[in-house]
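Before anything else, here's the structure in question.
The complex appears here minus one protein chain, its other protein chains still in place.
In this document, chain identifiers A and B correspond to the written order of the chains, with residue numbering beginning at 1 in each.
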Amino acid sequence: MELRIDRVTKNYGSKIACDRLSITFGKGVYGLLGANGAGKTTLMRMMCGILNPTSGTISYDGVDVSCEEYRDVLGYLPQDFGYYPEFTAQDFMMYIAALKGIPKSKAKVKTEELLEMVSLKNEAKKKIKTFSGGMKQRLGIAQAMLNDPKILVLDEPTAGLDPKERVRFRNIISRMGADRIILLSTHIVSDIEHIANTILVMKNGQLIHEGSLEEIIAVIRGKVWECTVPQKISDELTVKYPIINTRNVGDEVFLRLVCDEKPCDDAVNADATLEDLYLYYFSEEENDKS
Amino acid sequence: MNLFFELTGYEFKKILCRKRTVITLTLVVLLGALSVFGTIVGNYYYTDENGNEVAISRYDDDMIDRQYGEELSGRVIDADLIMEAVEAYRQVPLNENSWYTNTKEYQNFARKYSEIYGIVCRIFDLDIEGFQNLTREQAEQFDKVRRENREYVIENSVISENMRKYWQKCLDESPETLIYEYSGGYDRFVTIMYTTAIMAGAAIAIILSGIFSEEYTSGADGLILSSKHGKGLVIGAKLFAAFIVSAVLIILLTAMTYAETMIVWGSNGADGQLLLMGNMYPYNITIGQSALLYCVSALAACLMFAAITSVLSAIFRTPFSTIVIMAILLIAPMFLTLPDEAPVWLFCLENLLPTNMMAFWGAMYDYQYEIFGLIIPPYVFLPVFAVLASCVCVYFACRAFRKHQIG
Partner (left out) sequence: MRFNLKKELREAFTPPEPNGRDGFLAAIPYPKLTYREFVLSQICYIRKRIWFVSLLILLAGVGAVYIVPDSSMVLVWIISALIPLLAVLTAAEISRSDIFGMFEIEAVCRFALPQVIGARMIILGICNFAVIAAATAVLGIFSPLGIAKSALYILTPYVSVNGISLAIFGRVNGQDGVYLSVAAAFAVSLAGVILFGKELYDERMTNVLMMAVCVAGTVLMTVQIKKLLVGKDNYYGIKD
């Protein structure tokens, strides 16, 4: 089981959305991190065959992304997806099942099972237009799993889910990752932290990091600092370094920041997290832009 | 007040700075121009006595009519003129196998009097043969018979006493004699104006069907309704902008149609009596006045159309339903034909539909509206009704938008 992305590039006119990406996915959960416009969605769409790369190839066990056999083992949850207003949750699932070539009898069983899994069994006969954002998202997750996919691509799957649902969803994904390839992108860093075996960090269409949580965090280990300083110094530090957290403590300000050397005398080293890394990289980008 | 106009400015921008508005307006203006010139492009075809098909340019044909009409303009339709026409028509041979207008005798002698022929035949209820046999004694009775016909209608129509008195008053005040005036320009104007007004109505429906519902579909409704003036000034500004756009559109199209028809067929005939356009019109107004009153009626109809579009747009969540309903409202009355034996009030009611209000015959309909004993001619009643109906629509549009629930 191997999904190979080989020197894939995607250009929109002069803008490069993905720049010579080469990744090989095996079984497991992959978390894709990146700021808005980093090229995550473009990469996912190319992996699903709905965008053609400008150059490069994508294949699963030698089967090209454009083949029906590829789509037969693919499950995809787009970032934004619509629905037909007259459809109930069950209609929607049965319709997608038909598109996935699943016979009606099997589709019925699978629909029931998946709706139960995403806690929508009681809402199966309700129209999707009456659903909340979270319910719609859960339905999206369920449809992606209809064909028991070997490759599951989830673009912002936890957006709109309440904390309880998010935890439940994370557990499901972790379980499923044992025997398939799952790629998920999200801005909720803690989700990736909890379930991804491998984390991919994208910036400006390029893959800048790939590795386990420990390997990724190693980049900023020893560079995360916490200090409580007067307002004036806080202002100075804010300009100089990427700030991860700030909080007023009496007349002073508590800061958590990332920098190579000790930012002030009172600063103490803190344990680095994935969120620190994310903010470190992407606030740097903001600073570059400004 | 300044704020209101500022908000109206944004609404204008929302309506006008859109591709679909630009496309629609361009198409309507283009079609408006083509609908006039289209009528003089191409040919009329007829079969001559030898069975050959002959084509004559529509423009040339119309210009011949114009020339003949202008030659007769200003002449009283009296026995002399009628007999002149009869003499000319007597030269036309009648043949069962061929339509008399196809003969060269008709073209050379009778055609010049075709308008007189039409008016006289309507009064005496004659066909071509009857007209050829018309005597001078009969011709001298033209005005008398015309009056008697009208009196017969007044006496025998199932109408209220008030209306009967009104009709009689109109008849008493009408001139004793008819003076022929060529009014080809006005004839074409009121005919083509119907098409123009319908096109304006369609454009209004397309442009304005999203005036409220697009706020719903775009998700801006929450922002607007939660703002300070969202349930007041903004609605006013929207409706004001809608009415201004509609009014400007129909005025522009009317002016364009008027200018084109006058250029092609001439602007003569404005002072001619309305009776010349149809012997049943009871109103003592000139053709020019009737055209003006009709334009006011068409303008009011378009504004009413805009008001109905706005109220539907406020009620429905998408422009789709609005546009479909407005299309039906505009097109269906064209297919609707009431049977002749239907009561008069039903015809009067039918004329209140915006589509019929846009027609000359709607504004000049020979039956009037009676409100509390007061007789109001349709060219007055229709615009007043349209304004009142628009006010009701405005009220419901405001109410619907204010009560709109986000979701």
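Some observations on this one:
Following the convention adopted for this analysis, a contact is a pair of C-beta atoms (placed from the backbone, for glycine too) under 8 Å apart; a residue touches a chain by one contact, two chains touch by 3 or more.
Computed from a predicted structure; not experimentally measured.
Among A:Leu3, A:Leu21, A:Ala89 or A:Ile102, only A:Ile102 touches the chain that is left out of the view. If you put the hidden chain back, the residue from A:Phe25, A:Tyr76 or A:Tyr241 that touches it is A:Tyr76.
Contact residues of subunit A toward the unshown chain are 10, 12, 17, 37, 39, 41-42, 45, 48-52, 68, 71-72, 74, 76, 78, 80-86, 95-96, 98-104, 106, 140, 143, 147-148, 179. If you put the missing chain back, the residues of subunit B touching it would be 20, 24, 27, 31, 35, 38-39, 41-45, 58, 191-192, 195, 198-199, 202, 205-206, 209-210, 217, 318-320, 323-324, 326-327, 330-331, 334-335, 337.
We take it that only the chains that are shown with their structure count from here on.
If you average the CA atoms of subunit A and of subunit B, the two centres end up 64 Å from each other.
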